[in-house]
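Shown here: the complex without one of its protein chains, the others still in place.
Moving on, here comes chain A:
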Amino acid sequence: MWGVIKHKTQSIRPAFSAIRHFSSAAKEITVREALNTALDEEMSADPKVFLMGEEVGEYQGAYKISKGLLEKYGPERVLDTPITEAGFAGIGVGAAYYGLRPVVEFMTFNFSMQAIDHIINSAAKSNYMSAGQISVPIVFRGPNGAAAGVGAQHSQCYASWYATCPGLKVLTPYSSEDARGLLKAAIRDPDPVVFLENELLYGESFPVSAEALDSSFCLPIGKAKIEREGKDVTITAYSKMVGYALKAAEALAKEGISAEVINLRSIRPLDRATINTSVRKTNRLVTVEEGFPQHGVGAEICTSVIEESFGYLDAPVERIAGADVPMPYAANLERMAVPQIEDIVRAAKRACHRSVPLAAAA
């Protein structure tokens, strides 16, 4: 099931307080550190928060996200479980029924398929079925999305899978600020949250403000972030694709196209207001996601824009998504199966240039 665990060797600061003393804006931390400190602070703030999953304890996390937590909080709050996704996801849900706040780590979200019954049926629906008597404050987190060279079963995006289900909140952090703010919000939230990280982002460093490093820092769930302002075309993206969209925006700027990049942050609830406001300004939309195209996040965004801002569109919506195939193993095919920066640039140009002749003709 699990072949090679990649050991990333970035050092993780053992205690958050050490970081706090550097309050200058130039401070950079990796997404891994951001997740680690967020977990650490929330566990420290609330004894009802505990972490469970495979290899989270003695191994320090398959991706070292939980590094140092076992030493700090002990085996009763950092639980190494057997390889039993259905079992431990359900145990987490049961523990949440009466007010504990479990953080369940899936070694990768691909394995959450074994536990999807508990995420959907036991977690997402209980508050409704019990008429509000039983809320389920639980976080399911782990790396999601295309990894490299691991083939079809270990490489896909679950954002639209979980985002379709009422009762769940689905968060997709991109930067270190996102990771800290959203994970802390997820742990404090009274509802079940699916928290989709990205393996390839764990080692990336991002500048973070002093505010974002404060232990009280928290981001609102359901609010997107405009990562880059622009006026010619709106590009929506989440998780790793935000980075791609920003690079595409840079390339487009060189050609005189000003792209606005929206980091969705939250797939459910989806910040339709921010998306529509942006589209009404730019009149063009490119959606970017790593997942499969059919019934995907882009499809939902497109519908929202067509419903609410149809009259503002100057060009058909462009949707960039993963190829509609299981992930191939061969590196060249794999590259073709996931969106690349050039794809985004091309789509944005199509959206912009297609409208020009029409406008000229009018």
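Throughout what follows, a contact is a pair of C-beta atoms (placed from the backbone, for glycine too) under 8 Å apart; a residue touches a chain by one contact, two chains touch by 3 or more; residues count from 1.
Basically, contacts and distances are computed from a predicted model.
Colleague: Suppose you had to identify the omitted chain by its UniProt name; would it be "Vacuolar-sorting protein SNF8", "Translin-associated protein X", "Pyruvate dehydrogenase E1 component subunit alpha" or "DNA-directed RNA polymerase II subunit RPB4"?
Modeller: In UniProt, the chain that is not shown appears as "Pyruvate dehydrogenase E1 component subunit alpha".
Colleague: Quick one: say which of A:G151, A:G167 or A:G203 touches the chain that got left out.
Modeller: Candidates A:G151, A:G167 or A:G203; residue touching the omitted chain: A:G167.
Colleague: For the chain left out of this view, which of A:S44, A:N121, A:S205 or A:S258 touches it?
Modeller: Answer from the full complex: A:N121 touches the omitted chain.
Colleague: In the complete assembly, which of A:G53, A:G92, A:G230 or A:G298 touches the absent chain?
Modeller: Final answer for the missing-chain contact: A:G92.
Colleague: In terms of residues, what is the contact footprint of the unshown chain on chain A?
Modeller: Spelled out for chain A, the touching residues are 47-48, 50, 57-58, 74-77, 79-82, 84, 86-100, 117-118, 121-122, 126-137, 166-167, 169, 189-191, 221-223, 266, 268-274, 276, 308.
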